[in-house]
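What follows is a single structure, written as structure tokens, with notes after it.
Omission of a single protein chain aside, the complex is shown with its protein chains in their original locations.
The letters A and B name the chains in turn, as written, and every chain counts its residues from 1.
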Amino acid sequence: MIRRIPRVVRAGLVAGIVSVYLCLVGVVGSLVTDVVGRITVGRVVLSIPAILAGLVVARPRVVSGELRRSSVWAGVSSGAIVGLTTGALLAVFIGVVNLLGIETIRNVFIAVKPDLMSLLTFGHAGVVGSVLRIVAEVALGAVGGAIGATPDRIRVPTVIAATVVISLGLLRRIVHPALAQLGLRDDWLFSVVTLGLTWFGAVAVFVVAFVTTFAWRANSAAIVARTHRTPATERGVRLIVLAAIGGGLIALPFLVGSIFSQILGTVGIYVLLGLGLNIVVGYAGLLDLGYVAFFAVGAYTTAVLTGGSRVTTTGYAPPSFSLHLSFFVAIPIVVVVAALVGLLIGAPVLRLRGDYLAIVTLGFGEIARVLFSSDWLKGAFGGTQGMTAIPAAPIGNLNFRDTQHFYFLVLAFCLIALYISWRLADSRVGRAWNAMREDEQVAEAVGVSTVRYKLLAFAMGGAIGSLGGALFAVQVGALNNASFMLLVSITALAVVILGGMGSIPGVIVGALVLIGIPGVFSEFEQYRLLLYGAVLMAIMILRPQGLIPNIRRSQELEEEDVAQDKWAEAVTSDEHAASAASPLGEGAG
Amino acid sequence: MAEGTDLQAPPGPATARLGRLQRLPLRRLIQIVLAILIIGFVVLGTYKTLTLPPDERYDPSTWKAFVISGVAQGGIYALIALGYTLVYGVLRMINFAHGEVFMMGCFASFFFADAYANSGLLNRHPFYALAIIFAIAMLTSCLIAMLLERVAYRPLRNSPRLVPLITAIGASLFLQNTAFGFFGPQTQAYPVPDVLGGDRTWTILGITMQRIQVVVIVTAILAVIGLTLFISRTRTGRSIRAVAEDREIASLMGIDVDRTIMITFALGGLLAGIAGVQFGLTFGQVSPYIGFTPGIAAFTASVLGGIGSIGGAALGGLLLGLLQAVGPPLLFTGFNIPAPFQLQDVITFSVLVLVLIFRPGGILGSGEAEKV
Partner (left out) sequence: MRHRRWLTPLVLLGAFAMIAAACSNSTSAAGGSTSGGAAVDCNAAPGCVTVAAGAPIQIGTLLSVSGDNADLGNDSLYGVELGIDHLDGVFDGQAGQILNHPVQLQNEDDTCSAEGGQAGSTKLASNPDIVAVIGTSCSGAALGVADKTLGDKGIVLLSPSNTNPALTAPGTHNPYYFRTAHNDAIQGAVVADFAYQKLHAKTAATIHDESPYTEGLTTAFKNSFTAAAIGGQVVDEESIDSSQQSYTPVLTKIGQKSPDLLYGPDYTAECALILKQGRQVPGLANTAFMGSDGCYASNFIKLAGSAINGAYYSSPDLSAFDQKDFYTNEFLPAYKTLAGTAPISAFHAHAYDAVNLLAAAIEKAAVQNSDGSLTISRVALRDAVQSTTDFQGIVTKYTCSDTGDCATTVTIGVYQAPNLALEGGTGNGKPIFTETKTLQEALGTG
């Protein structure tokens, strides 16, 4: 029965349900920073479902092997219908709330406040408000439909420009001081009253972004085609790109200031965790849900070895075992300890697969946290109060507690870990892991010792993860059990999954997205976990190979689908439609 | 690939046999050493605790209290574990979000229970009120479980095992924080009718337990019996077994696989809803976080008892409850470890590892290593 409802209405229903959900969960009502003029983040979020649904409905599709595009007018009208359905659902919601009374509903759904309702109804009570909302949704849906039906060369710049405008509106706190430091006036851009963008500024930024993207897309292919690409030039180009990235990385903390450097530092720590977990999950195929154990081992071992103190009610006390080594002398010891712990964790789980492995490793993660904060080991690790006064890895008179210096420390470690991961992937060990991952029994039969390689995976993955923990200890300088919850393991797993299992650039992208974006857009901090959950689900359902897939893994996951997707993408893109080449030309395999 | 393998043995037909022999002892050796360590610790700890001087020793009534508490908690774990095991049997996937299904059922029923308590209905006609409360919880949990299946798991039916597991983790995070956003982080007081109040007890077979504890244990027993009968006697139960056995063949035999899987999730949801209300009545609290830890515990329980086996889930739940309540005092007091209950996870997972070493499928599971 559900299938019979026209596609357009179905999209509208989904958008409507999502909109109501966003209202109920509190996102719309509580995000009250202004983005542009007086439009709050909440309002922007509320308009997204209708626009997206309109866009999806009006996009060119492949139906029975044939590419079907809609005209802009058709796109607008189908978008309008989507908006109508969404608006109807929202109107029903408003009606129900008005009928039962806000206070009654608020006893259950705490986010339903008068502010939210007036936002929905544009301040008008009764039927007028609902009608206004429906009209608004229709407009939004129509806009989405229009965007979806326009050719690529207009749609992509529009979406990108809109994203830039909204992001800029949220980043005032960072951009404004930077501009002020450069001596530039920015009151045309940022309103002093609302702390968001001015309308003029928003339009200006939009136009600039649109034109830039448009021009870039139109000409980039031509520019690239015009340069004669000999192997020598290729090499040269690559070196230049690499140097540019390198230079950028080094200059980054000075460009972005110390707050951002802090966020980058945390991103770097999760890159380390992700790289380590990537070895265990991505290369060796061992699902480890207790990765926080290595993080904790790294952190606490560093604290103990470099002279951190336990916290007691009478001040700081030395742990029962404590050295005052330099951080850089302690690191090799930390790595060795973590590798041993990896062997310890790996040994009991040698025969376990999949879900069993998951639950046991999860247990080990919890055990690690419990042990480090237990009263039993209070003398060694500080128990509940934890440890503090962890020295900040001094070299001479240089101190890494400063966020900009810390960034370089993290960068150095990340590069080392990247190098190790990259070399491992192509080595004999890496190939053995591939074999083990693809079919364990066959691997055994061919002579690959799964015992040895599983233990190796845990040891290496653990060693790299412990580096992340060591850096965390230096960054924050204090440890207690609140920092070592299961959430760390899940976040690390999400970083690896989102980026693409087994893919090194994927880990970096995953960390940037999952840690960097919430760090920068701190308005969303309270919904961070909700977003994690939604992102994990969406990625697994829509694109399980991750954002930057490792080719080999994605072949395992979706050989057919990957090929098919590439073909479909090629077929629906503008260049292809213009050249009317054969569908199998570009996209196969 | 040939150059990537161990080169210790000379090539030839002897390699295969020699290879397998070479590997087996190492893994086995490690596992046997581990098993000896764990069992040794258990025996030593138990001995030391039981031979403490009389003024430090636990007296029998204390042990009895530990056991009763463990069994009652195990009853709740068992009900949730049944849901895990049903889904696993059919889909070979762990529904990580099952704990949140349980929490949602508890929350939904809470609002009704609260309304009834305020109006006095809860104590005037407790049975009617409770019946409605249970029904609401079961309905909500059922719906959410089915929604999960339809939206998150069905598209991934044929994916490698890792994918639905991670989706389930994502779903768990999502549901938990949705409840957080909807209902707020505060712990709410779940109303308990006086009939089942904390100080009301029943004495069965000479053992005095709280009424609600009796209800939980009896429900768990009934659920196991009922579920076993359902699976073995009814037609739907047979189709569930068929789908669990081999999905392709079952669909070829004319069984509507989608519908059967949906029913399985619904069943698990029903049980989770019942567990939710019982949780609320036992502890008098509900919050968005109550699903997570019992979810993991029930997951552990079902693995312990043998995933895919109904009796195993119940046994695992019971065992886990006992391990959590009796384990720490039994094993750690003798060593004078302070705050032994902090380390209850150590016991739980060590026992789990021990069981999985010798019975990789769990206690009542298949005796052989799990096939990929």
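Rule of thumb we're sticking to: a residue touches a chain if its C-beta (ideal position, glycine included) is under 8 Å from a C-beta of that chain, and two chains touch if they have at least 3 such contacts.
Since this is a predicted model, take the numbers as computed values, not measurements.
Remark: the omitted chain is touched by one listed residue; of B:Tyr47, B:Tyr128 or B:Phe341 this is B:Phe341. Only one residue in the set B:Gly105, B:Gly308 or B:Pro328 touches the chain that does not appear here, and it is B:Pro328. Of B:Gln31, B:Gln188, B:Ser239 or B:Thr260, it is B:Gln188 that touches the chain left out of the display.
Where chain A meets the omitted chain, the residues involved are 235, 238-239, 242-243, 246, 249-250, 254, 257-259, 262, 266, 309, 311-316, 373, 375, 383-386, 388-390, 395, 398, 401-405, 408-409, 411-412, 415-416, 418-419, 422, 426, 475-483, 522, 525-526. Along chain B, the points of touch with the absent chain fall at residues 58-59, 61-62, 65-66, 69-70, 73, 185-189, 192, 198-199, 210, 279, 282-285, 287, 289-290, 292-293, 324-326, 328-329, 338-342.
One rule holds for everything that comes next: only the chains that are shown with their structure count from here on.
Per the touch definition, chain B reaches chain A in the complex via residues 1-6, 15-16, 19-20, 23, 26-27, 30-31, 34, 88, 93-94, 111, 152, 155-156, 159-167, 169-178, 180-184, 296, 299-300, 303, 307, 337-339, 342-343, 345-346, 348-349, 352-353, 356-357, 360, 369-370, 372. Contact residues on chain A toward chain B in their complex (touch as defined above): 21, 24-27, 107-111, 281, 285, 287, 347-356, 358-360, 362-364, 366-367, 370-371, 374-376, 378, 428, 431-432, 435, 439-441, 444-451, 490, 493-494, 497, 501, 527, 529-530, 532-537, 540-541, 544, 556-557.
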